[in-house]
Every structure is written in structure tokens, then in C-alpha cells.
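Only a portion of the chains appears, each positioned as in the full assembly.
Chain IDs A and B follow the sequence of writing; residue 1 opens each chain.
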Amino acid sequence: MAPQYAPSLRSRLPPIAFLLETVFILFFVFYVDVSYVHSIRFYAEFQDVHVMVFMGFGFFSTFLVRYGFSSSGFSLLVAAMAVQWAIVVQTLLHLPYLGRMRLTIESLVFAEMSAASSLIAMGVVLGKTNPVHLLLMSLMEVAGFTLNHWLLQTLLKVKLQHSLMLLHIYGAFFGIMTSWTLGKGIEPRHEKEKSDRKMALFSLFGTLFLWMLWPSFNSLFFSTIAQINIICSTYLSMAVSAVTAIAISVLSNPRGKINMLHVQSGILAGGVAVGATMSTFPLPWVAMAVGLSAGIMSTLGSIYIKPLMQIVFKCHDTCSILSVYGIPGILGWFVRLFLQLANSDSTTVAVRFAAYHITILLITLASSVTLGVITGVILKLKIWRPPQDRKCYDDQAFWEFPHLAERK
Amino acid sequence: MAPQYAPSLRSRLPPIAFLLETVFILFFVFYVDVSYVHSIRFYAEFQDVHVMVFMGFGFFSTFLVRYGFSSSGFSLLVAAMAVQWAIVVQTLLHLPYLGRMRLTIESLVFAEMSAASSLIAMGVVLGKTNPVHLLLMSLMEVAGFTLNHWLLQTLLKVKLQHSLMLLHIYGAFFGIMTSWTLGKGIEPRHEKEKSDRKMALFSLFGTLFLWMLWPSFNSLFFSTIAQINIICSTYLSMAVSAVTAIAISVLSNPRGKINMLHVQSGILAGGVAVGATMSTFPLPWVAMAVGLSAGIMSTLGSIYIKPLMQIVFKCHDTCSILSVYGIPGILGWFVRLFLQLANSDSTTVAVRFAAYHITILLITLASSVTLGVITGVILKLKIWRPPQDRKCYDDQAFWEFPHLAERK
């Protein structure tokens, strides 16, 4: 391993990928079938989520000037693996009841949402890891998220739609703890951790796909009648948080200039926050107020909390995941609590619900934080051939460039 | 205000944005509710229009080499504000009848179409204005368009689908009059008013989204049976105008070379023109002939009329909006007249329809031209801190670049 070259992944990535694929295919031979009963009512919305996961999350993180291939390519690798793994884990959990899993569009949607959760986690450590790290991390995250989801559904009788919207919180805190344990990127701003005009536009492209299709993401598991409410609320909440993100970015700059990366962090907050409140069917103005608060908190977070975390907690967060998904997710969770309390008649019911609601959050946080730390410890092992610090945020470590023109 | 810096918007944009959002949210508290009765039949088509407005119009204008952040970012800001404002204006107009507005997917579609109209207007003044200008302009445009639409529906009993397709004409002439009154960009070609290979590709991306999804845009408010006709007609018309735009671009160049910006102007013309004829359900060949004529007129317009307007009328049109939306819109309007006349049996009915049809157009033109001039006068006020001429078409005036790499 010559010091001037990045460690080769030839002996790591392909064996792991082919081993996993072989195991998955064998598992599918024995346990997975296709359903013929369900309608494909979901299909258009499923496609929206599919585009969000592979195009949206894939290009969301392409802003790093020398890391565009890695951001988009590794997202594809991780998400493609995560959806298969999510189906395997789902099937394992349902085997005792169902014998064989019968795939439906719903199963794919669930798999996509798990993949989204692991892509959120991946956003924290991006640039400081190699694709083997990212694959392992996503296996852990998807397993943890699915297990947590199943436990909440089984033990606490949490509804599917309610529990699923914890994916943002789960992914964000999992990723942050992994990054903290890994302890990379904590030195002052890395020279290559920059953007440029065109990479930021690619990133805006991805972000806009997430932003535009978010109503489908939030409404997927609801009945047709409820969907209108959810589509309208998510739509309005995101419109407000887009305006808010730009306004806050202007306000926080001494010369009144907008920072594209702060905007990209802030505009999604409304969708994340309102997602968690969906099962209470908020009124339009509530959704807008949530979008406003989430937009403010998220944009301020990516401006002030991100550097603070790096200095104080020695925890580096490449895509400001804490601000984009973590904080708005928790905000939404408490808004839902508040809305439910405001609607309840008796104090006993209200207190019981509050305890129940906060317990769900705490279980989820505990599970994601613990698993994140464990994953970080595993990823620190030298056998995964981590990239040198010099090669962080650099495609050259993983991608072949001889076919590329020297000077554009 | 040091002369070498662009005037800061810190004291303008955030207060206006937050004031508006607060007013909107308060308005929604009292007057807007969610409907539970309607089906979500519209949803897939609505998403297409949503993508057109935010992705299509947003990236349509990213061709300016140093103005990519502004083109896409300000479109997002303006559109996100315009959809909320359009719902407010709609609600105000319907309050006397309905008490509270009940949001449906249709309301959102109408809001998106109003936003599209204001983004069309914005394309004329892009690069010569700041985001505060654009926000104010879009508020005026959406209010004017919605009011005009409501007047035509109420007083002249114009059908919804018929009146809605005036959005291109309304936006185009509104924008042109604003630009003319504003009187910016009339000097010979600005040094920064250029494109480059990659920015033109981003712009083609946006244009293609508009182009591809236009059948949904035209068919949205029709019954299921009529939709097939409209989808096929729009589809064919746009295919013909894409071919035409490229052919005309080759023909107009002495050395037979294609100009990407002329192509982007021409390919949308078929969809705009045929949109106005939709309520007569034209035969496929009629739609194709309309696409051919619109493609020719629109491409020639962006090659010859745009510079002429700049020299003769001292009116600068950044994105050739007159040619892309104005001319094809008016062409379509007269094609519809002609088709209706060809189908009518008696001369009296025909004459009456012609008078009625042209009155609608004249009212719309008068309304958009008047309001455009008024808006231009308002935007000329120094309190909005207009960008210096030197800083036109330059992101540096509004966007922070320290986080960006110096060289590529």
C-alpha cells in the first residue's frame, strides 16, 4: 500500500457485493414470492418515491466540488443494496406469520423508505468513508430501522404511518453517532470540502426532486380521502419553508447574500416536520406554521449548529443532516403531540398519550444512537481500508479518470 | 452603500418575506380549510404540472453563464410565494359564495398555473432585477391574472379551461410591459448575457421537462374522454415544433449551424399554441399544423424580433418570452377562433362568437399591459435597491461564494 495512493478496494468491495447478492438471491428463492391480489393503485406515488430515493437523495449531496461521482454513484450502490436488504429483513420479521413473503408495491415502498433512511445516515459521513463503509453502515441502519419499526408496531401497537415517519430521526441520529465514533473530519474545514457553481446546481436538481415529490412521500400509506389533506398540507408546508430558508439565509449574512447550501438545507425541513404530524390531519395553516418554524430552525441549524458540533462535540456532519432531517423530525414529533393534546377531552387520556408518544421517540432515539455507535466502532476497523485524510472528499480515491479529458 | 458592492437586500427581502408569510398564515387560519369530498383523480397530472413549474420553469432560464443560482433560486422563491398568494386571491374572490375555501387538488393546480404565469413574466426581466422586484412583480401578476380570469368567468361566462389558457399571453405581455417601463438592459448586448456549454445543458434539462410534461398541462381540466384527444394533440404539436425549431435554427444561420438557445425558445411553441385551441378538440393534423406554424414563428421571433424590440422599442426580453409564450399564445387564440368559425352553421352565430372571442383577448391584453406598466413604475422606486447595471446577470450580487472553490 504505497502512501501516495488511496488503498485499493479491489479485494473488499466486489467480494462483499457478490456475497451479499448471492445470499439475497438464495433467500429470495426460498422465501419471497409475488402477490397477485393487490391492485397497483400505489404505482404513480411509488414511482415518485423511487425518483426521490435514487435521483433526489443521489444528487442532493453532489455539491462537493470533487466528490460528484462518489456522492451520486455510492448513493446508487447503497440504495440498490438497501432495498434488497430491506425486503430480506421485512421477510425475516414476517416469516413466523406468513411463511413466504408476497411482494407488493407496498413492500417496495417500505423498502424504499428504509433505503431513504440509510441514505440520510450516509449523508453525515459522506466524503470521509469508502463505499465498503457505506454498504456496511446501510445494512446496519436498515436492519435497525426495520427492527425498531417492527418492535413499535408489535409491542406498542404504533400505526404503520406513524412509525414510518420516524425514518428521518432514525437515519439522522444513527449517522451522527457513526460519524462521531468514527471521528473523521473534525479538523477545521477541509480544503476540498467546497462546492462550485455547477456542482451546486446538480445538487439543487436533486434537492428539488425531493422537494417536489415530498407530498407523495408523506401521503403514501393513507387512504384516498386522507391523501388530499396530506398532499395539500405537505405542499403548503414545503412552499413556506422554501421561502423561509431563502429569507433566513439573507438575514444571517452580513452583506445580505444568499448561501445556496443553506437554502438546500432549509427547503426540505417543512416536508420532514409535517410528515411526522400527518396522522393528526393538521389544518392547512398549521402545516404552514410548522413549515415556517422548521424552515427557520433548519436553516439556522445548518449555519450555526453544524460548525458548533464540529468544534465542541468533535462530530462532523457533511450534509448538515442534523439540521435537515434530525431537528425538523423532532419538531414534527412534538407538534403532533401538541395537536393530539389540544384535541383530547380528558387529562388522563392526554397524559397517557404524551407518555406513549414520547416513549416511542425515546425508544427510537436510543436504538438509533446505540446502533450508530456500534456501527462507528465496526467501521473504525482497519480491514475496511479507510481513505487517508488527504483523500477525503475526493473522487480520485475511488474513480478512474484516464478516460476523462485533462482540462475541461 | 459602497459603489463597488451590490446593494444589500438584508433589510428588504427577509422583512417582506416574513411579513407575507405571516399574513398568509393568518389568512389561512380564518378562511382556508381542506376538502374531504373530492377524489385524487388529478394527482399524477398535478405532479406533472408541479414538476413543470418548479423544475421546468426553474431551470429553463439557467442558460445565463453567471446567473444559474439566481435563475433557479429566484424561480423557487417566486413560485413558492406565488402559489400561496394565488390561493389567497382565489379564496378572496370566492368568499362571498363559499364562506371558507376548501382546498382540493384543483385549487393547487390553479395556484400552480398562476405561478407559471408569473414565472413567464419573470423571464422577461430576469438578470436586470433583484429578488424583491421579482416577488412584488409576481404578487401583482398573480393578482391581475386571477382577477382577469374571475372577471371573464363571471361577466362573460368564459369556461374555466378556455380562460386558463390565457396565462401565457397574460404573463408574457405583463412581463414585457414591466421590462419596458423598467427600461433596463436596453444598451447593446451585455457582456455577461452569454451562455456556456454546461449552463445551456442545465437549461435544456428544464426546457425538456416543460416540453415532455406539457400534455398534462393542457389536459388537466378536461373530462377523461376529452383528455385523450388533448394529450395526443399536444404531444404531436410539440413533436412537430421541436423538429421545426431545429430546422429553422439551421436555416437562419449562414453556415447552417444550430443555436441551442433558439431551439429552446422554439420547441415549446407547439404546446403553448395548441393549448389555446383545446376546447375545440382539434384533429391531430390541425394540432400538427399549429405546431409547425408556432415553431416557425417562435424560433424566428427569438432570432429576429428579440434584438429588434431591444433596439426599436427599448425593451429587453431576457428569455425571449414574447416569442416563446406571447406569439404562440395569440396564434393559438386565433386558430381557435378559426376552428370555431369553420364549425358554425350560421353567420350570425359566427360573427357573435368572433366578437366575443376577440373581446376576451382584448380585455386580457389590456389588463396585462396596464398592470405591467403600473408594476414597472412601482419597481423603478429606489427603495427596492435595484442592482447596478454592472452587476446585471451576475450571481455575485446576491449569492455568497466563499464556500465555493476558486477555480472550477
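The criterion applied here is as follows: contacts are C-beta pairs under 8 Å (C-beta built on N, C-alpha and C of every residue); 3 or more make two chains touch, one makes a residue touch a chain.
Please read all numbers here as calculations on a predicted model, not as lab measurements.
Novice: Because only 2 copies sit in place here, please give the count for the whole complex.
Specialist: 3
Simple rule for what comes next: only the chains that are shown with their structure count from here on.
Novice: Nearest 5 degrees is plenty: how much rotation brings the CA atoms of chain A onto those of chain B?
Specialist: 120
Novice: Could you work out how far the Cα centre of chain A sits from that of chain B, in whole Å?
Specialist: Spacing between the chain centres: roughly 34 Å.
Novice: Okay, in this complex, where on chain B does chain A touch?
Specialist: Those residues of chain B that touch chain A are 5, 8-11, 13-14, 17-18, 20-21, 24-26, 28-29, 32-36, 38-40, 43-44, 47, 50-51, 54-55, 58-59, 62, 68-69, 72-73, 76-77, 80-81, 83-84, 103-105, 107-108, 131, 198-199, 202, 205, 395, 398-400, 403-405, 408.
Novice: Going by the contact rule set out above, which residues of chain A touch chain B in the complex?
Specialist: It is residues 44-45, 48, 65, 194-198, 200-201, 204-205, 208-209, 211-213, 215-216, 224-225, 227-229, 231-233, 235-236, 238-240, 242-244, 246-248, 250-251, 253-261, 263, 267, 281, 283-285, 288-289, 292, 408 of chain A that touch chain B.
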